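Provided herewith is a single structure, encoded as structure tokens, for subsequent inquiry.
Here the complex is missing a single protein chain, while all its other protein chains stay put.
Which chain is which? They are A, B and C, in the order written, and residues in each are numbered from 1.
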Amino acid sequence: MIGYENVLTTCPYCGTGCALHLEVMDNNLVGVLPAKNHVVSQGSLCIKGWNVHAFVNHPDRLKTPLIRKDGVLEEATWDEALKLVADKLAAIKAESGPDSVAFLTSAKCTNEENYLVQKLARAVIGTNNVDHCGRL
Amino acid sequence: MSPDRKPQERVGVYVCHCGSNIAGVVDVADVGEWAGKELEPHGVVVARDYKFMCSSLGQELIAKDIKEQGLTRVVVAACSPHLHEPTFRTACSRAGLNPYLFEMANIREQDSWVTTDKLEATKKAKALIAAAVGRVVHQQPLESLFVPVDPNVLVVGGGVTGIQAALEIANSGRHVYLVEREPSIGGHMAQFDKTFPTLDCSACILTPKMFDAGNHKNITMLTWSEVEKVEGHIGNFTVTIRKRARYIDESLCTGCGVCWEKCPKKVVDQVFEAGLGFRKAVYTPFPQAVPKYPVIDRENCTYFQKGTCKACETYCPAGAIKFDQQDEHLTAKVGNIILATGYDLFDSRKITNYGYGRLANVFSSLEFERMTNAAGPTMGRVVLRDGVTQPKSVAVIHCVGSRDKNYHNYCSAVCCMQSLKSAHLIKEKTGGDVYQFYIDMRTPAKTYDEFYQRIIREGVNMVRGKVAEITDTALEPGEEGKLVVQVEDTLIGRQRRIPVDMVVLSAGLEARHDAKEVAQRFGISCSADEWFIERHPKLDPVATMTDGVFVAGACQGPKDIPSSVAQGAAAAARVLSIIGQGQIEIEAATAIVDEVSCVGCKQCVPSCPYRAIEYLAVEGRAHVVEALCKGCGTCVGTCLSKSISLKHFTDDQIVAEVVGAMRVMKSFETTAVA
Amino acid sequence: MSEPKIIGFLCNWCSYRGADAAGMARMKYPPNVKIIRVPCSGRISPELVLRSLREGADGVMVLGCHIGDCHYATGNHRTAKRMPVLKKLLEYAGIDPERLHINWVSAAEGERFATVMKDFTEKISALPPFVETMR
Partner (left out) sequence: MTARVTALREVIEKVLPEVDGVLALRSGPGGIVAPYLFGKEHPEELAKLAIWPKEPVPEPLKVILRAHPDAKLAIVCRGCEERGIVELFKHAQLSLNNVTLIGLQCERSEAEFCRCAKPFTVHAKTFVGEPLEGVTDSLTERIAAMSQPEKLAFWKDEFEHCIKCYGCRTICPQCFCNVCALEDETWVETGRLPMPNPSMYHLVRAMHMTAKCVACRECEETCPADIPMAVHFRLMARDVKEMFKYEPGAVMEQKPPQLLVLEEGEYERTGLPH
């Protein structure tokens, strides 16, 4: 059985919303093909879109959170990591107020993820200090 | 590494004055100071100028800095790397620096000697040094490969040069394959009668050498044979030799000569007798031929042409005639090759106004040689074309085809002496008048000019002038039935018409008609006149640019017998020195394939002139066989993904050189504007 | 106007020696050309020529052995095929193809080398500086 497939998806790198096909060969991500009759990108991509498949299986990609203990980054569970961040944020907020915290989000996140970050900032922490790399 | 980044290396720059050769035009002190200051960001930690970098003191200067200043790269700005790169590489090596971490900037041949403007020459020197510094920091240490040297030697050409070379090597205990195209060794010298200036008999001095070569236990003599293919490299050549069928079984033939006595077919001998005499269809070219075995000339043999005859076979007492013999292909492994393929005689027919081939009694010098030879077609008698009449007056014309822009610009070197010798022989044999027509008399070697004086004393008439025409049209009384030599006698400033009975044309020497082809087969090059090119005209006269291939004798340029013999011996000495080393260093700057990036598109494989790249089908990529690679880099120019690189000539090294030169050139521009 | 800046890629065996021969015979030619020695003109990939132009060279020369005389037998055959194609590309890109000069000079042709240098420098001097045309 030859498992060749092109999976239509949206480029995660910025907010433009270019469509692209992820080329999958026997369950391995091998490349990107453009989507010519997609209304947004019309078959074009930028250098990030063209290389979007590259990070997925990259050996340097982080798959678990790392926590620095005694100066050394060690693998941790998500619960452990989230708890640490939540505790620290709560402590900072308690000590210096909500505006002592700022949130910087990424173009690599989806709209939904970005929405959730600003929700976290405003509703949970209580600050308007929200920014995004796309605005730099 | 990006060519623009500051290197970690510690570079020493040495600017040579070369006496006044460089310092007379380039401001060497300024260049040295400039390099120390301006090239500091590019790694230069020491910059000096010195009178003669190639002197021991100059070399010691470098060695001292390598040790004391911890130099990791060295640049010498001096003459052409073709001259002293080996010198400085050795100097670096002795001081513990890999020789490939050295680079040379050519500020003599390519700057001080070709530029008159001192300011411009100094600027150019700076640019060239900046280029070299840019490059040198990217250079990588390389280790030389050593290959064993096969002690067997191939000598091509069995004339006196080849014989000399073969004997020298064979006498030292090494094995020689001596390949000769003709049925016998001996070459042109075997055709001559007397040799100048001593007038000793050519055959008498040559035949013992021929015999020695023919019977030497260390010489495999292959006559009637030609080298067809040469593969490999110095130390390890594989040559394919075609041994043409003689139609004679050499193991049975005793050389008794019955076959050529009985052969009914007479053929004009165009080769050995220069067309003056006959031979049979089965023949040895001359009585003293080595080897003694005859050959059957297929084109003229009645049996081969018509299917009947076989007289030779019938009468051969040894049963040695083998009409079904086939050409053989032999393979020989040799470590070195000496080419001694000799020369062709200029075809005097090309100069139509001299009438050779049209006027019966105009002879070529080679014809004359055969005529005066006691073993030749006239038994040594000097006679006109009719074979009986002795000439009363003979003209000998120099520079036929030589020193003439219509034919060959060069001087053929041997003709003056040969003509004087002819004059002497004519005088001696006929007692008639002899005229020498010369442009300049060239007799520069030991006892040569004394010979010239002697010939003058013998009463030979010397006419200085280039002969315009030789004609049989009589204009004045006394010219009827004679050949008239029309010449401007430049010593008296008058046109003269000199009637003679016979004319001898001292035809020049020219490269073998197939010299280019042979050069290509052996991987060497030819000059514009198609003589083989030596490595250096003065200091390396018998080596060629191709390691392991040497040239000797007249194939390298016109030469007389003494010079040819000397070259034959010299080439042998060079070869023996290599054999004595036992192993030889081969090109370290070879190409290499990056196994990861090579995509196996096969473009490079046929681009290699040496078939040194193989395609590995399983891995789907290319691979360079180092021992075959000569380091030309053609594959590098072909590879689109830059997966092949040529050591010592990598892209970043060459680009750094360009960047270095351009940076300095641009800086001069801005200074000029400011 | 400024002096043209020329990069010359010369093969080690013929052209570089031809340049040396010109020097030995003390033939004079303009100092504009900076010679870079490569084993064979076949080593010169088009990228090297383009990079030289990019560095601001006003002209680039690729000199090799005469066809049939290549030290590496057929290395210069690649040059003879590759470089005319590059010249065409320069032409299509609006860059004067004359800025790239391909020629054959043997080790014996010092005089020819000097003439080639003079002619090319003259030709390039007549063109505007390359960098200016690229602005």
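Operating definition for what follows: a contact is a pair of C-beta atoms (placed from the backbone, for glycine too) under 8 Å apart; a residue touches a chain by one contact, two chains touch by 3 or more.
Predicted model, so just to flag it, every value in this text is computed and none were measured.
Of the chains on view, those touched by the hidden chain across the whole complex are A, B, C. Although one chain is not drawn, the whole complex shows that of B:598, B:612 or B:646 it is B:598 that touches it. Considering the whole complex, the residue from A:12, A:34 or A:98 that touches the absent chain is A:34.
Take chain A: the residues that touch the chain left off the picture are 2, 4-6, 8, 19, 21, 23, 25-26, 30-38, 43-47, 49-50. Seen across the whole complex, the unshown chain contacts chain B at 2-3, 516, 528, 594, 596-603, 605-607, 615, 620, 638, 640-643, 651-652, 655. Touching the omitted chain from chain C are residues 46-47, 50-51, 53-54, 66-69, 74, 77, 80-81, 84-86, 88-89, 91-96, 103-106, 109, 112, 133-135.
Criterion: only the chains that are shown with their structure count from here on.
As a whole-number value, the distance joining the C-alpha centres of chain A and chain B reads 73 Å. Rounded to a whole number, the gap between the C-alpha centres of chain B and chain C is 29 angstrom.
With each centre defined as the average position of its C-alpha atoms, the distance from chain A to chain C rounds to 52 Å.
Shared interface positions of chain B, defined as residues touching 2 or more other chains, are absent.
Listed in rising order, the residues of chain B touching chain C in the complex are 80-82, 106, 108-111, 113-117, 120-121, 123-124, 127-128, 131, 516, 520, 523, 525-528, 533, 545-546, 589, 607, 609-610, 630-634, 636-639, 646, 649, 651, 654-655, 657-659, 661-662, 665-666, 669, 672-673.
Residues 2-3, 5, 7, 13-14, 16-17, 19-20, 22-24, 26-29, 31, 34-40, 42-45, 47-48, 51-52, 55-57, 65, 68-75, 78-79, 82, 106-108, 114 of chain C are the ones touching chain B in the complex.
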